[in-house]
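Of the protein chains in this complex, all but one are displayed in their positions.
== chain A ==
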């Protein structure tokens, strides 16, 4: 994490590249996400996120240079307007709230971004009425933001571990909750896609560093 070690800052272009990288990861993993969703949901998580991130990429391409906060709020609005389901409002809120926290600063430190993302994660928890352990995206996001201030790589690893740790859990929120005990033994698709987002962040940061 040379950025943080050098006290470097992240500009709007960094966040644009993060979201583009995340979109590419969603394209690559769409079938896997849908497969996970067919076990305990309705088999559309991959296709839905794919539609959303394509809209994000298209919207960002149309815009000139934007501040970090504006990149994230624009992306969040696109997700809310195109994804549908629960993941549209939840991912949309995550990015919008994080973007609003960053305000109109032209560049932010990684530590400042970690704080803002934590606020975004809190907003997701509030909107969905969920908490860690409910077998949702929060199981990846909450451990990630706890260590994100250390390094983006640590955040990505925590999210990945958090997603894997959803396997033995019983779902308490969302459509999987209707399966009761039958949701046990399957990895949560939302936590998995959240881990993809954090992995893309670390990847973008390494490419930058």
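Please note the rule applied: contacts are C-beta pairs under 8 Å (C-beta built on N, C-alpha and C of every residue); 3 or more make two chains touch, one makes a residue touch a chain; residues count from 1.
Everything below uses one rule, namely that contacts and distances are computed from a predicted model.
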{"item": "Per UniProt record, name of the chain withheld from view [\"3-isopropylmalate dehydratase small subunit\", \"2-oxoglutarate oxidoreductase subunit KorA\", \"phosphoenolpyruvate--glycerone phosphotransferase\" or \"ABC transporter permease\"]", "value": "\"phosphoenolpyruvate--glycerone phosphotransferase\""}
{"item": "Contacting the left-out chain in the complete assembly, out of A:10, A:26 or A:80", "value": "A:80"}
{"item": "Candidate in contact with the missing chain, chosen from A:90, A:108 or A:201", "value": "A:90"}
{"item": "Chain A residues touching the omitted chain (full complex)", "value": "34, 38-44, 47-48, 51, 80-90, 127-128, 170, 172-180, 182"}
